[in-house]
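Of the protein chains in this complex, one is absent; all others appear in place.
Chains: A and B, in written order; residue numbering restarts at 1 for each.
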Amino acid sequence: MAMDYEPKQTTAWITGPIALSLVVFGTLPLWIESIGLYQYLGVEVLIWVIFALGYNLLLGYTGLPSFGHGAFLGIGAYAFGLAQFEVWPNLWFCLIAAFVVTGLFGAATALFLSHRRGIYFALMTIAFGQIYYFIASKWTDVTHGEDGLLNIARLPVDLGVVELPLAGNAQLYYLCFAVYAVLVLLLWRLTNSPYGRVLRAIKQNETRVAFVGYPVGLYKWSVFTLSCGIAGIAGALFAMAQEGAYINVMSLQWSGIIVLMVLIGGGFVSFWGPVFGVILYFVARDVLGAYTETWLLWFGLMFVVLVIFKPDGLAGMWHDLMRRVQPRPAPVTASKAEG
Amino acid sequence: MSKSTFTRRSFLQTSLLAGTAGGATLFGPWKHTRVHAAASDKPIRIGLTHDASGQFANSGQAERRGTEMAIAEFNEAGGVLGRRIDAVWMDTETNPQTGTRVAERMITRENVHFLVGAIQSGAANAISQVAQKYGCIYFNTNSSSPTEAGKNCHRVKFVWDGNGENFSKAAARNAIQTFGKKWFLIYNDYVWGQNTNEATKKVALNYGAEVVDEVPIPVGTRDWSSVLLRIQQANPDVVAAAVGGDDFKVMRQQVRDMKLDGKPAWINNQQDWPDIYGLGADAAFGVFGTTWYHYLDLPGVSDFVKRYQERYPTTRINVPGNVTYNGYVAMRELLRVVAEVGSTDNIKIIKALEGRVMKAADRMQHHDAVIDADSHHVQQTIYLAQGNPKPKDDTDYFQILSSSDPDSIRADAGKECKLETYADTPNYDQG
Partner (left out) sequence: MLLNLIPHLINGLALGLLFALLALGFMLIIGVMEVINLAHGSLFTIGAYVALAVMAPDGGLPYAFMEPYYALPAIPRYLIALVVGPLVAGAVGMGLELCLRRTYGSDPLYGLLLTFGAALVLEELIREIWGSSEYYLPVPQQISGGFIAGNLIYSTYRIYAAVFAAGMIGVLWLFLNKTPYGAVIKAGAHDSEMVRALGYNLTRLRLLVFGFGAALAGIAGVIMAPIWGIRPVVGVDAVIPAFVIIVLGGVGSFWGAVSAGIMVGLVVALTAAFLTDWSLLSMYLLLLAVVTFRSRGLAGKSSVLEA
């Protein structure tokens, strides 16, 4: 199959691209305003990057197109808010609660999905996404429906000796950045572990993996659950950013948009695809949106053209460019530069 | 680009990285007490948060025509405080998530003085949370959820449309006397619908109605035939509907198609002009509320309509309706208050707005309106209307049945409002 990640695994914890991403994201609040953008946009981008990286475990690595993943972002946001209001307003507790609760929802959902493939998998995720959406819309005592669960506080970072406030957007950004840094290291290791290798194999040919004796269902179940847990954390951060949890992200449209972002960035061929895609989406939306009322038309056209001519997205273009700039050396050393 | 020219909230002063060399310039302390020496020639910037996509795209553009018209009229008369007024518009997409981001961008990047515009309560509320955080005054022009000036009220937010409760009070009282006591209630099963339905039910029961059934309808319902059959089987005198947005449009279509708009009598909470324009007078079925109509027999109305038509000669909606009207009068009042106060300081303006009485003649309504000091809800005349059996031209869809003065239909939701104190509201002035 032409479209896939570099086959070779790495054992490094930190690679060039990881370090680069840490530097770029780590310094972003210092320069984002001077390029004409604003701090909140940085927060939103980073949260969606976290969500998209988790989502790409499913879509890119395992080849499972979930069209209902926005629901889990929403569940995470509600879980964070409810944990804060009803149980214990402590940042760490609420973040963990969002992760665990969303993961549990994911685990339960995955029971219905783990033996599905391809389009049937996609269709079932749509059904589940819609079910969660309607429950959230209907169960107004808990979610406050269309009004949203409001006044969710940006809980301070409690480090025992000091408490750091998160009220400013740049401060919240650094919490998101910390989450991103940890997540990116863990996901990089995970995708380069034997577990990650099985996931990639499932994407290539599920039947063959099952023949070899791997419990394919268990792998699919666990990766779905993990991906939902990560969505829960992103949802929790999102609830803090917006100081509220809203139902809209749970809609089919937003679930579609996350697929669009990941694909446009090149999630099928690169670990970094989701990152590119999210940045492109939000910046295009912000910049185009300020000039034209029909930005979605232009963005849609761009997406269509990309799927037709360059289905492996921005990351694919980057690979091509690299290949053209420096002709590929012997394959033995090439794998180090993955991403 | 000028950076953060406003006094930020005190919490920003205790900063995450304060003291570390590199971060200090960026993360505060934000103690610049900026003197706006050149303030007088700097334009006043107003952030317009009108939807251009999503469920309320059409209404969002209608209110935008109103706010921009008011701004243009002020600019043509020389601006405010000798300063030009600049409008910056961004699409809020009928979506709270976008509302939050747009509000952040308007305040931190576009450095707007004020924010104006909303149709959907979710987006309105999201914008107002951000606005309150920074202290930026925000006018919710057209979102009629009772919670907006009720439990989700804010010191910086002013709500300009009548709310669902006002409309049901105005309608229910009259309908019981006219149509009968057997009532069938249907409502969209979400916050606005539930609240509005509760209010309707309370009034109806007060006046001696008997509720034969009460049916929550999921948001997004596209087929109403079963419900319409069920209503016929129950055979009520009155159907009171709190159904909004696209659901209402689909319901109207199907009621009309089944020719059920005569008997039983329908009471619809509110009919926004952009949702009906172009569909013909017989689309306006039942009795419904509105805050304004372009054939109100009052001085100034026809002149306003003429000015609108001169400004927007090519728009499909060629007469202004309630949504445009609300946008216009809200923006006009904001600019007047800025002129009266003589500055763009938020607290001064808030204080001038609270309790402000606006003359009936000036607002082209039948009764004086007042901005409630405790809830920031504009208490105004509510009109009851129905489809016009004898339209005088092809825009004359409504027949106005009665007008209710603000006191008789005051919403109870306002009692749930607890505004932040002035001290808790950051000082905000973009100079």
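Points worth noting:
We take it that a residue touches a chain if its C-beta (ideal position, glycine included) is under 8 Å from a C-beta of that chain, and two chains touch if they have at least 3 such contacts.
Predicted model only: the values in this text are computed from it and were never measured.
Although one chain is not drawn, the whole complex shows that of A:V24, A:A108 or A:I131 it is A:I131 that touches it. Considering the whole complex, the residue from B:N75, B:N174 or B:T221 that touches the absent chain is B:T221.
Only one residue from B:R230, B:K306, B:K359 or B:K418 touches the chain missing from this view: B:R230.
Listed here are the chain B residues that touch the chain not shown: 53, 55, 57-58, 61, 189, 215-218, 220-223, 225-227, 229-230, 232-233, 246, 249-250, 252-254, 257-260, 274-280, 283, 316-317. Interface residues of chain A with the unshown chain, by the touch rule above, are 3, 63, 65, 112, 115-120, 122-124, 126-128, 130-131, 134-135, 138, 206, 252-253, 256, 259-260, 263, 294, 296-297, 299-301, 303-304, 307-309, 311.
The criterion applied here is as follows: only the chains that are shown with their structure count from here on.
Each chain gets one centre point, the mean of its Cα atoms, and the points for chain A and chain B are 36 Å apart. Of all the residues in chain B, the ones that touch chain A in their complex are 1, 3, 9, 11-12, 14-16, 22-23, 26-27, 52-53, 90-91, 95-97, 100-101, 104-105, 108-109, 120-122, 125-126, 129-130, 133, 145, 147, 152, 189-192, 194, 218-219. Chain A meets chain B in the complex at residues 29-30, 33, 36-41, 44, 134, 137-138, 140, 144-148, 150-151, 164-165, 167-171, 174, 241-244, 246-249, 286, 289-290, 293, 296.
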